[in-house]
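For this view, one protein chain was removed and the others were kept in their places.
Presenting chain A:
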Amino acid sequence: MKDRLKDFVGEHRDDFDVYEPRPELWQEICQEISAKPKETTKVIKFSFGESFSFSGNMAFMRVAAAILLLIGCGLTLWVTKERTAEGNYTIAAVNQPAINKIAPELVEVEAYYTSQLKDKREELSEYDMKVLGLDEKRDIDREIARLDSSYIQLKQQLLTSPNSDKVMNAMIQNLQLRIEVLNRQLEVLQKIEKLQKQTTTEEPLSNETNV
């Protein structure tokens, strides 16, 4: 479909632009765009009116930044304070630092025994646990778990009870008991091993005699 109107407008396109914006409009635009820093090197070259408004902006930004920083610091301080206040009632949150204060020697003792326990466990793991019979193994595990939980209880008591020496001793005893249990287990295993060696050396002989 031929559009006569479109052709007509196309022919006279330029005549349709009859309006002009006010000449002052450029000044207004200019002020708006130079309020934003365009080139850092040119900042100093600004005329007085513009540089004033620019520095005013900078000052405003600085104040805003300072206020934000203050609010941030205040908030973090307040939050940490709140948390430490709560910490006095819930032990778990500040377990480690508090123990360091009450019984500094405990950290060393704990480290010593845990490394001992680890060694024993490694030694044990070399043996075939099936030899002991499943039930017995389970009993030992249960015993160690019981010791574990009572140890955790003791550790918590250490923070609240005034008699920290007594609790400490109980804790050390607990650790020693655990090592004792593992030692016993080892002994049993070693005995079984010996017996097995004897039987294996004897068995072939008996077999031969039978045949």
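Keep this in mind: a contact is a pair of C-beta atoms (placed from the backbone, for glycine too) under 8 Å apart; a residue touches a chain by one contact, two chains touch by 3 or more; residues count from 1.
Note that in this section contacts and distances are computed from a predicted model.
So one subunit is absent here. Using its UniProt record, which name fits best from "PadR family transcriptional regulator", "tRNA-(Guanine-N1)-methyltransferase", "RNA polymerase sigma factor" or "ABC transporter ATP-binding protein"?
Choosing among "PadR family transcriptional regulator", "tRNA-(Guanine-N1)-methyltransferase", "RNA polymerase sigma factor" or "ABC transporter ATP-binding protein", the correct UniProt name is "RNA polymerase sigma factor".
Of the residues listed, A:D17, A:E108, A:E126 or A:D165, which one is in contact with the missing chain?
A:D17
Could I get the residues of chain A that touch the absent chain, sorted low to high?
3-6, 8-9, 12-13, 15-22, 25-26, 28-30, 32-34, 36, 38-39, 42
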